[in-house]
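What you see is the complex with one protein chain gone and the rest in place.
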Amino acid sequence: MTSCFEKIKNGFVGYFGNIKRGFKPKYYINYAVITLFLIINIISQPKTSTTTLLANIGIAIILAVSLNLVVGFLGELSLGHAGFMCIGAYIGTFISNQIFNTIGSKVVVLILTMIIGGLVAAIFGYIVGFSALRLKGDYLAIVTLAFGEIVRNICMNIPAFGGAIGLKNPHRYGNNLYIVAFVMVLVMLILIQNLIRSKHGRAITAIRDNEIAARAMGINVTYYKLFAFVLSAFFAGVAGVLYGSFNSIIKYGDFSFNKSIEILVMVVLGGMGSINGSIIAAALITFINTFLQNKLPGDLSALRLLVYALILMVVVIFNNAPALSKYKDKYSLSALYKKIYAKITDKLYAKHPDKKQAIIKDDSASWSSIPTKIKMDEVLSTDINTSETLPGGNENDIDTEGKRDE
Amino acid sequence: MKKTLARIFSVALVLVMAVATLASCGGSAKNYAENNTEYFIGATGPLTGDASSYGISVNNGAKLAIKEINAKGGLNGKFFKYEMKDDQATASLTASGYDALYEAGMQISIGAVTSGACESFASKAEENNLLFMTPSASTASVISDRSNGFRICFGDPDQGVLAARNIAAKYTKVGVIYDTSSDYSKGVYDAFAAEMNKLGKSFTAKTFDAENNKDFSAQVEALKDCDVIFLPIYYTEAGLIAKMAVSKGCNAVLFGCDGFDGIKDQITNKETGELEVSNKIMYITPFDANSTDPTVKSFVDAYKAEYNLLPDQFAADGYDAVYAIYNAMKAANVDNVTISPSELCDIVRAKLTESTFVFKGATGEVTWNEKGEPTKVPQIVEFN
Amino acid sequence: MSDKIMLKTEHLGITFGGLKAAQDINLNIKEKELYGLIGPNGAGKTTVFNMLTGVYKPTTGKFYLDGEDLTGKSEETINKKGIARTFQNIRLFNNMSVIRNVLVGLHNQPQFRCSPFESMLRFPRHFENEKAMRDKAKELLRIFGLEEERNNLACNLPYGKQRKLEIARALATNPKLLLLDEPAAGMNPNETEELMETVRKIRDEFNMTILLIEHDLKFVSGLCDEITVLNFGTVLAQGTAEEALNNPEVVKAYIGN
Partner (left out) sequence: MSTLIDGLSLGSVYALIALGYTMVYGIAKMLNFAHGDIIMVGSYAIFTTMSLCGFPLVAILVAVVVCTLLGIAIEKVAYKPLRGASPLAVLITAIGVSYLLQGIAQLIYGSTSKPVTIINMGNFQIGNSTVRVSSIVTLVVGAILMVILTLFINMTKTGRAMIAVSEDRGAAELMGINVNKIISITFAIGSALAAAASVCYLFQIPSTMPTLGAMPGIKAFTAAVIGGIGSIPGAVIGGVLLGVIENVCKSTPLSPFTTAIEFGLLIVILLVKPTGILGKKRREKV
């Protein structure tokens, strides 16, 4: 009878064994990049302005990726994401003010409030999710927008939340909040990416591709829509708690309709349905906002609104206008990336030409399709090593066009 | 083959990263002002968004003061540099604005314009013991919670009490309209309500908020037959309420506080120049644009020359905040341009809180108690 | 052909605000039977399909699958009970590869039970499930000869293969009754021939009861044991293929006098 210690050890070995066997570097790059980025920053003790920027980037990434779960993977447009953030911020700060004197350390308080704030926001996510069952497209967008405004209006008028003056947070977390923020980014990435790359992820994307067919295949559409909304609301709440503990005062004005739009823009520019895209877009837009705020002092700050609007329009029109698609393939960033990738693979595969990967082209322009052309399919691979599944080694895992199973 | 290549590449990457980090580790609590060639006064304020008219007025007033000080040769030969970052009255942009200014060598500041933003500015300034003299953030707690805070304009509570005493003395049917989404408005209203109850006077209160601050037909209709309506709000909304009162045929007296200053050009008809509002308008204010006092007159003329606009109370506060700091530094004859913020803060605070130190500015005579609260002689301006 | 009734409908009917789309439909389909449902356009064939799969709630009558009353249940429960369908206009998951379409079909199979949290935290059950599902999917695709293109996107497949993929996906839900909605529509003769071969193979290998809608009478008579002819929502004739097709009423309805 192996001792329980043995069992635990085997459990762990088995657990990490599975992951090791199914390990594909392509899907773990974003974890590696973020951890490296975090370690570098911790070592180099950045100035306070960089720590503020990093914390804001961390919070923006959590918001963008959680919104991407609903907009990109479930295909439901949500304009009320700042509402969940508002709940998280107010509940988190309110509770941290109450329990701070009983529990001394800031970290424990932060973790506790993050969980509670996230759960409360998740409950509201469940309520909004219900409306998603009956409504589609524009109607759902306006209901989520209405939800954001209602939450903001109520939080403004609750006396316990400090009313118009806003809720003060005497125990501000201080400058190294960005470490906690990025750790939360990693936790969220692991959970959301693992969900997407599993049968449940396939079910959610099936609902987005063709809800009628998904229903006919016996997928419990209600369950998965609610699950997506609840999970996305949970992480938005956590981001809200982080925002609350980072600023010394939170006002209802910080979570306005423009904040929801800003998060949506991060998701769309990053590419709906692409998690790495959301990460890059969130970091970039937060950086541009802070950069423009510094570089345009005084009365030029109206220019910031203008520059932001122009960037928005040019990128979206360039990416999605059907007429520009031929230029897009020639000059865009992804075209550059493809050329470099092609050169590298040519050199690598010089010796065994049959293994070169075919690049799949797909394009369809309708509400349910993804505006930017991301190879959705790769995102859904499920970390299993297919070579072992079939007897006779891994020769027949590469089909005629040389594409390896994922 | 592919595996080895990937392994070599990743090892090389980590090496490069390690070298980069060692080279760039910087100390933390260093004095960013060590290579300043001028004294640096910083500030944040809403230059875009809904509250931008107040931010821009404060900014104009402060820039004018800096221009005049530098024209007069600065402080024994050394000049002043001033910059305001746009914070849209949100806590997070104030925080990032403060960091940018602090790392650019800010030594002293006139804080933030709105109370909410000033709370965030003040708590970060407290960490670096950097003095701030806020021109217009009137919530009491911004100053009382900490030692490095000073203020030019009235605190909310004493305006509320003063208004209550004046109104209770002269009028019977009293109405109030206040903005639940503005901390200034709510602060004054709470003090006003407490004082009115103490005096045993009743009043009917109506509210509005930032989303519905344009159409006041319902509120004015309800308070139509009061003899006075107390409006602890800013002049933009006050102008709309005044015009609504006219169109609703309500001729109650409109009693305001320091946020009312600037209502005049909201209700004068641009072409004909005369007032469109017949109601009597009174408001408590330390600053009256057309007063005959020489310091006020010189400020108003200089402001009109610079921006061809009539200065409002926010501009006057911004102007006075800079001059107050300048006078305190001159009295303490500071001459080291690279002085660190906390050192400068202790010097200026000691000077400001001396009972003998009196500052005469565009908004009247001001002395500060050791808490940083100003004591000013209020005037009540009337027209119509 | 055992005489156990797989699907029994009693006076099944539906009215869309006064319009009697289908009424008084009585079908008795025995196990492992290939049953045809034919009729001119707008005769209510797809409406019957939609009632059987829960898309519409029938206003009159009931239908039983293997003796269990499924009238008015939701599409998911009906599919779990064992009715799978294909669509008149192909509804594949275009942004997914061929094998993933089938994997979605395998979603609800009891042997692959795994909660979202287990997948999120990558517990062992997630890996076992995924491997087993992949093997099952590959077998299914091999039967339909789609295994080579399994990693291509569904929308890149030629029309004939897309039809086969849709049938494979429906079979992946391990149904007792398979509903095929005009599988041979838009196919050239040898594709139709090949499809007839596949349908026979499905029935024998999976001993599946199949109910199909088709306009190609050669396809229907060559394949179906019994057929029902619908016209304007009512049953015109029922019986074996030859009996029904030579029935004067049917000839009149089809060719018109």
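Quick notes on this structure:
Letters A, B and C mark the chains as written, and numbering starts fresh at 1 in each.
The rule is simple: a residue touches a chain if its C-beta (ideal position, glycine included) is under 8 Å from a C-beta of that chain, and two chains touch if they have at least 3 such contacts.
Please read all numbers here as calculations on a predicted model, not as lab measurements.
Annotation: of A:236, A:249, A:268 or A:283, A:268 touches the absent chain (contact as defined above).
Across B:144, B:197, B:247 or B:298, the single residue that touches the chain missing here is B:247.
When you scan A:150, A:187 or A:344 for touch with the missing chain, the hit is A:150. In the complete assembly, the contact with the undisplayed chain comes from B:219, out of B:219, B:285, B:327 or B:363. Although one chain is not displayed, chain B still touches it through residues 47-50, 52-53, 56, 180, 206-209, 211-212, 214-215, 217-219, 221-222, 224, 236, 239-240, 243, 247-249, 265-267, 269-271, 276.
Contact residues of chain A toward the unshown chain are 71, 77, 131, 134-135, 137-139, 141-143, 145-147, 149-150, 153-154, 156-157, 212, 257, 261, 264-265, 268, 272, 302-303, 305-306, 308-310, 312-313, 316-317, 319-324, 365-367, 369-371.
Keep in mind that, in the parts below, only the chains that are shown with their structure count from here on.
Centrality annotation: A (chain centre taken as mean Cα position, compared with the mean over all protein Cα atoms).
Chain A and chain C, compared by their mean Cα positions, are separated by 38 Å. One finds 72 Å separating the Cα centroids of chain B and chain C. Residue positions of chain C with contacts to 2 or more other chains are absent. Taken in their complex, chain C has these residues touching chain A: 53, 55, 75-76, 79-80, 84-85, 87, 91-97, 99-100, 103-108, 112, 114, 116, 119-124, 126-127, 129-131, 133-135, 138, 147-153, 155-156, 169-170, 172-173.
The touching residues of chain A, counted against chain B in their complex, run 25, 36, 40, 43-49, 52-53, 56, 149, 153, 156-157, 163-166, 168, 172, 243, 246-254, 290, 293-294, 296-299, 301-302, 304-305, 348, 351.
Note for the complex: chain A touches chain C at residues 14-15, 18-19, 22, 190-191, 194-195, 198-203, 205-206, 209-210, 212-221, 227, 360-362, 364, 369-370, 376-377, 380, 382-384, 386, 388-390, 399-401, 403-406.
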